[in-house]
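The complex appears here without one of its protein chains, the remainder shown in place.
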Amino acid sequence: MSNQSQIPVVVNGAMGRMGCEIVKAIAAADDMKLVGAIDRKPEAVGQDIGEIAGCGPLEVPVTMDLEATLVMAQSEGNAVMVDVTHPAKIYEQVRAAIAYGVRPVVGTTGLTPEQIIQLAEFAEKASVGCLIIPNFAIGVILMQQAALKAAEYFDHVEIIELHHNRKADAPSGTAVKTAQMLQEVKPSFNPPQVKETETLPGARGGTTPEGINIHSVRLPGLVAHQEIMFGAPGQVYTLRHDAMDRVCFMPGVLLCVRKILPLKSLLYGLDKLL
Amino acid sequence: MSNQSQIPVVVNGAMGRMGCEIVKAIAAADDMKLVGAIDRKPEAVGQDIGEIAGCGPLEVPVTMDLEATLVMAQSEGNAVMVDVTHPAKIYEQVRAAIAYGVRPVVGTTGLTPEQIIQLAEFAEKASVGCLIIPNFAIGVILMQQAALKAAEYFDHVEIIELHHNRKADAPSGTAVKTAQMLQEVKPSFNPPQVKETETLPGARGGTTPEGINIHSVRLPGLVAHQEIMFGAPGQVYTLRHDAMDRVCFMPGVLLCVRKILPLKSLLYGLDKLL
Amino acid sequence: MSNQSQIPVVVNGAMGRMGCEIVKAIAAADDMKLVGAIDRKPEAVGQDIGEIAGCGPLEVPVTMDLEATLVMAQSEGNAVMVDVTHPAKIYEQVRAAIAYGVRPVVGTTGLTPEQIIQLAEFAEKASVGCLIIPNFAIGVILMQQAALKAAEYFDHVEIIELHHNRKADAPSGTAVKTAQMLQEVKPSFNPPQVKETETLPGARGGTTPEGINIHSVRLPGLVAHQEIMFGAPGQVYTLRHDAMDRVCFMPGVLLCVRKILPLKSLLYGLDKLL
Partner (left out) sequence: MSNQSQIPVVVNGAMGRMGCEIVKAIAAADDMKLVGAIDRKPEAVGQDIGEIAGCGPLEVPVTMDLEATLVMAQSEGNAVMVDVTHPAKIYEQVRAAIAYGVRPVVGTTGLTPEQIIQLAEFAEKASVGCLIIPNFAIGVILMQQAALKAAEYFDHVEIIELHHNRKADAPSGTAVKTAQMLQEVKPSFNPPQVKETETLPGARGGTTPEGINIHSVRLPGLVAHQEIMFGAPGQVYTLRHDAMDRVCFMPGVLLCVRKILPLKSLLYGLDKLL
């Protein structure tokens, strides 16, 4: 039974790397209590998720049974489910959580626009808060919001994102998303001062429809970094975020668990909560 | 006679480095017209300020007569005076401008709090807009605003400011001001994780009353740079501004000239206009 | 029995974090074979060090018996001992290794100058190579060597080192060492251009006897970083090293194991091998 003032939380996908980190973060938060840990590994069923995550026993056994866990969580009152499973199953799981009145905090970029609209309608009808969060890193969201403000005053901007060399795709989703967000402020950036020529194709980076150049650096030793550089005559204004470890997502996850309680509908993106 | 749609502007201190830059910026702005250039150099009286500033003839002769210039400017309607003279004379000059209905845009950090209060009362009574702008660099103000937002979510922050080695004082006024602003968000920063010891006194920088460490780097080759670094487990969020040339202040000056027109009272700081 | 072309290696302190990393690096190196794993944990004796380090079974059991391991290693011919134990015991252990003809590669800053001189004499007499390596990070040594070269042409330099906020001492040993090295090139740096004043004590950092300012930044999210900035009129030349993980020391460890074989005496510092 949870302490009156603690938010009961279920983690779906609890045995993944992100799931384990979330289990530890919730265990360390005074105002939350882990009440369920779901994962699809039959061999782990019944084991203490705290032991698996490496934070000592939490008396919460791993289970594969989503529905039973939701029923139990609901009975605790004001429960939240943090879902960090694979996109394929998320839509159904989130519907189930809403149906049981357990508020879903979903960390995924894998839902289609149609699915998001349907979930929004479903959450609205049920008056249950629901958060779809493509990126839990508060620092990244702050950087994007600061960039939106800067774009009102600067006409020139380029993005440099730097990742380890096991990342196969370029540019990063965050860099593309950042460029798209800037378009809300101005339809296009980087009006040319001279006719540019590339003697080495690609040197000037990839250019988005907004005219923003994105440069993707890949090196071992790097983790996940992004720089947004704004330029004007005589000055450069640079925003940079360095993510060294997935523990950096935890303040965003905890913020979502706290802020979802009074919500009665779906919100998309951590920026809505900052 | 100025074009109907152009704002008539007087520059006080027009022959200084900053004044010349402003003369050029106004000459290049379609929606403004330079109508007066005041400076206290008897030998320059009568010379074309455009020639002196290096942007070609503007048919505006340098004068030492503030009052006559204000009278003339007022007759043009909706006039603005940009004042970049030394602090000692500014208070009287700004009062004079307000008295003549010419809106003052003042770039100085040299007014006392009492003087600012008196000017605010005087502007209010006269229903004339007045702007006191300690820093015209839009990029610096954006950086400070972004830092204020970040301080809501980060408990740890240090400031590194880097300047040429002819700068005698440390830390820079902007760094100190930034630290003071952050105190509005939280009373203190950087709760210690361990007991720190300095084997070389000063290594950890200067510590403000808010507990923010400021580090001042001085090297030839540097111009004027500031970094604000926020840290949390697994992530670092950095804001940086590089000012290479005083031309970087011009967008801020022009913004002030445009935004002062509808004002009826005194505002302090460029942040009020962003 | 080791492959003819493989260097037999003993790791002393194999169960520590650094030791485990070294065990994995040696297991992954085609030209080396782990033949011994020493640690002072009775409960671990007999367990496979490969399982403990997390790289799968290596058929090398943990032992507490240094001498027996040295005898066995010696019998393999051309053996090397990597010692990453605590400084208190290192002197005796290194003497023992030299006595048995097993070449020691020692990662420590904890030996006194007298101890180093004695070990050098002992190694010389025995004609056995010995490496005392205060820092295995090749990148840091390259940075210091590049700084030595730059110091011939630049008179102004400051050092910024940035670490996580669990580091208690400031400045870092590497920063102090770097400043000392630069003194070999010039007796003093940073001739003043103006009379400096600190309105916030410590803002200009700690100043070494060479006149080099060192700034120590401490924030959660940082790992271990150092910047050396050289300035001259119109230019800045910056060297930076970012260490994100102790795996960065492994190329230096492996280099030492390979380069120690032909040596007949003691060398101090990785720079002697680059």
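Order as written gives the chain letters A, B and C; numbering starts at 1 within each chain.
Throughout what follows, a contact is a pair of C-beta atoms (placed from the backbone, for glycine too) under 8 Å apart; a residue touches a chain by one contact, two chains touch by 3 or more.
Only a predicted model underlies this, so the values are computations on that prediction, with no experimental measurement involved.
Peer 1: Tell me which residue among A:171, A:211 or A:251 touches the hidden chain in the full complex.
Peer 2: For the chain that is not drawn, the touching residue is A:171.
Peer 1: Looking at C:34, C:66 or C:137, which makes contact with the chain not pictured?
Peer 2: The single option touching the absent chain is C:137.
Peer 1: Would you indicate which residue among C:41, C:125 or C:149 is in contact with the undisplayed chain?
Peer 2: Of the listed residues, the one touching the omitted chain is C:149.
Peer 1: Of A:64, A:203 or A:261, which residue touches the hidden chain?
Peer 2: A:203
Peer 1: Name, in rising order, the residues on chain A that touch the hidden chain in the full complex.
Peer 2: 156-158, 160, 165-171, 176, 190, 192-208, 213-222, 229-236
Peer 1: In the full complex, which residues of chain B touch the absent chain?
Peer 2: Here the touching residues of chain B are 221, 223, 242, 244, 248.
Peer 1: List the residues of chain C that touch the chain left out of this view.
Peer 2: Chain C touches the chain not shown through residues 137-139, 142-143, 145-146, 149-150, 152-154, 230, 232-251, 274.
Going forward, only the chains that are shown with their structure count from here on.
Peer 1: Which chain has its C-alpha centroid at the greatest distance from the C-alpha centroid of chain C?
Peer 2: Looking at centroid distances, B is the chain farthest away.
Peer 1: Which chain is most central here if centres come from C-alpha coordinates alone?
Peer 2: A
Peer 1: In whole angstrom, how far does the Cα centroid of chain A sit from the Cα centroid of chain C?
Peer 2: 39
Peer 1: Which residues of chain B are in contact with two or more other chains?
Peer 2: Residue numbers touching two or more other chains: 230, 232-236.
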